[in-house]
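Structure below; questions to follow.
Only one protein chain is missing; all other protein chains are in place.
Chains here go by letter, A, B and C, matching the order in which they are written, and residues are numbered from 1 within each.
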Amino acid sequence: MSFLPESQTTHISTHTNEDIFIRDKSLCHDLIGKLNFTEMLFFQILGRVPSKAEAAVVDACLVTLMEHGLTPSALASRLVYSSATEAMQGAVAAGLLSVGSLFVGTMEGAAALIEQILAAENRQAEALKIAEAHKAARLPLPGFGHHMHKPDDPRSIRLFEVAAEQGVAGAHIDAIQKLSAAIDQTYGKHITINATGAIAAALGDCGVPAEIMRGFAIITRAAGLVGHIHEEQHKPAMRAIWEAADGAVPYESGPGKD
Amino acid sequence: MSFLPESQTTHISTHTNEDIFIRDKSLCHDLIGKLNFTEMLFFQILGRVPSKAEAAVVDACLVTLMEHGLTPSALASRLVYSSATEAMQGAVAAGLLSVGSLFVGTMEGAAALIEQILAAENRQAEALKIAEAHKAARLPLPGFGHHMHKPDDPRSIRLFEVAAEQGVAGAHIDAIQKLSAAIDQTYGKHITINATGAIAAALGDCGVPAEIMRGFAIITRAAGLVGHIHEEQHKPAMRAIWEAADGAVPYESGPGKD
Amino acid sequence: MSFLPESQTTHISTHTNEDIFIRDKSLCHDLIGKLNFTEMLFFQILGRVPSKAEAAVVDACLVTLMEHGLTPSALASRLVYSSATEAMQGAVAAGLLSVGSLFVGTMEGAAALIEQILAAENRQAEALKIAEAHKAARLPLPGFGHHMHKPDDPRSIRLFEVAAEQGVAGAHIDAIQKLSAAIDQTYGKHITINATGAIAAALGDCGVPAEIMRGFAIITRAAGLVGHIHEEQHKPAMRAIWEAADGAVPYESGPGKD
Partner (left out) sequence: MSFLPESQTTHISTHTNEDIFIRDKSLCHDLIGKLNFTEMLFFQILGRVPSKAEAAVVDACLVTLMEHGLTPSALASRLVYSSATEAMQGAVAAGLLSVGSLFVGTMEGAAALIEQILAAENRQAEALKIAEAHKAARLPLPGFGHHMHKPDDPRSIRLFEVAAEQGVAGAHIDAIQKLSAAIDQTYGKHITINATGAIAAALGDCGVPAEIMRGFAIITRAAGLVGHIHEEQHKPAMRAIWEAADGAVPYESGPGKD
């Protein structure tokens, strides 16, 4: 892993009259027209330009996480946007504030288990130990299981295919697959690696540390939310959401309804 | 009006080992146990302690604005809270981001009309001019009208009563009542002063400038949202809101539903 | 404590043509002009009107927490406000997003220790056990110690005075004082109960559960931030903050400065 956070500059960027510099590269000569958005955001965050193969795997992860329908996050953005159309940034911010433990916690939990396995001398034994400990304590398995996609989450299969095609699949994907085998053995049934588990592993093999993975989810959710806001500009759903929500939560008492 | 923004200190507070000072007062000797929350927030924002009468009118305005049911603002807070219970501040922030043009724009618009009337030599004539200009241009009248509360918004009546009882009703309430008479005359029917119009006038008579009125709405909405979050802690409505919203916005096309 | 969260209505408010009802009270007849802001926010959040004495103690806590100078929270609000003056709510939201573990974590931590003591059969023994466990593990003591206010935080002394004067001081304040004695004994020196510890105890004796205490901090910080925004409207500090921050974080490398 060539990622060296301690070599980051303290100011990420600086400038002269003729150019702007981001880390050690010229914005005008080395970056605009040379890097695509994914390569640039990886460079901005991690301090090195990813290989084409790594960028392709990061793309696959970002594409997977962008859109999930009318989730709490998209609903919050639409409600806020229609209340304050003069400040689109507030609507995106409101939606992003949902990207917390419930929605990305499992990705971070899966990344932590992967790192635990990678740090062990005997990875297969560590995977088994994790599976058994979770079963004994009836703990949820972050990155595993899906209420609907059975036997397997099709996104995980596809993400692992992309990583393999690109030659990026490495220790992290191997670790989650060891864990998957250990889980199936321990629980006596097949429990799929879900999309958040697959993404934790795939981003790990691209050199993205667990501590900043949530950032990647936030960036691509921002794009997803801008899509919802543009739809809200043309087909506003705020009133329908408001009325439906109001109807769904019955008022229980008080003289107002008597 | 004794409010002098130019006399504000640049740092609102400073401290020594023995005490903290906010503007020119000792936190421990002059403020804690001496001012109530309303007096303190008025002092913090405007640099002077309000009279008891002014504080009572500000209280009435803050009480009026705190809670409006399952509005977009409350919905956004509940959705975000249940997605990230570890960060309650994010849920309040998300709800506050809705306090934009749609919900407080009319209060600010009414305050602007009041200030226009107060700046005129002949206030009655100015009020008539405003009413006629709005009618001619078919513009909405900020601070006037309510789809449900007819003939009059009961909150406005109550707010004007409180201001009169407290001896605070002054030029601003007089101006909006002149405007109200001019509107009834011009439109040939009675259009109520609504709660946002009454609050704009009442806060104006307490010395709150239009430029910071939105801040008062934000503070009391923050309290309203904390109430919704505490209810969400005990009776979570997020799933019901999510499902109701999802059902209310029909999917139109695509192979997924075929 | 008569607080029963399970008796809360699911919709906090409802309305008819003539009035609005919040929980079981008429906004126009029972609340506007009858409750002050503190009583109303307590009623909104906890479902019961506080006694005058409880309201006075809550006031003292809210006054204590409102303003702390140019903290990260105030800086974030000022920076955002001057970048987007059209959306004051975004500036307040940005500042509130700072009200996380670093600034209110100790209040919640202190409240948890108080609840642990109150749940024990022998409270004095429990306090000693907590003190010894923290010393042995070299853990920080939430609600205790202050880098500057020695020997005692003057705000805590004042808050306990107010609670005593109002007759509200009860089991929670007693518990933190038991813990304080146990800490002094265990550590062999006096460590002050700081303001966050005192507030955790005082709010506890008013019937505010630990789970929603952060909400009270958020509400009063919102008021503090509106004060900073109003100052920013008249004496903008954004450029000075920006330049000072830029100068304080040296750029380390890259060709841009060669």
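Throughout what follows, a contact is a pair of C-beta atoms (placed from the backbone, for glycine too) under 8 Å apart; a residue touches a chain by one contact, two chains touch by 3 or more.
Keep in mind the model is a prediction, meaning the values are calculated, not measured.
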Among A:35, A:141 or A:191, residue touching the chain not depicted: A:35
Of C:80, C:107 or C:168, the one touching the omitted chain in the full complex: C:80
Touching residues on chain A - with respect to the absent chain: 5-6, 8, 10-15, 17-20, 22, 27-28, 31-33, 35-38, 40-41, 44-46, 55-56, 58-60, 62-64, 66-70, 87-90, 92-94, 96-100, 148-150, 154-155, 157-159, 161-162, 165, 211-212, 214-216, 218-220, 222-224, 226-231, 233-235, 237
Positions on chain C where the hidden chain makes contact: 69-73, 75-76, 79-80, 82-87, 90-91, 93-94, 97-103, 237-238, 240-249
Touching residues (missing chain, whole complex) on chain B: 9-11, 13-16, 19-21, 23-24, 26, 84, 86-87, 89-90, 93, 249-257
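To be clear about the criterion, only the chains that are shown with their structure count from here on.
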Remotest chain, chain C as reference, centres from CA atoms: A
Chain at the geometric heart of the assembly (C-alpha centres): C
Length of the line joining the C-alpha centres of chain B and chain C, rounded to whole Å: 23
Averaged-CA centre spacing for the pair chain C and chain A, given as whole angstrom: 33
Between chain A and chain B, centroid-to-centroid distance (C-alpha), Å: 38
Per-residue overlap in chain C, given as positions that touch at least 2 other chains: 10-11, 13-15, 19-20, 87, 89-90, 93
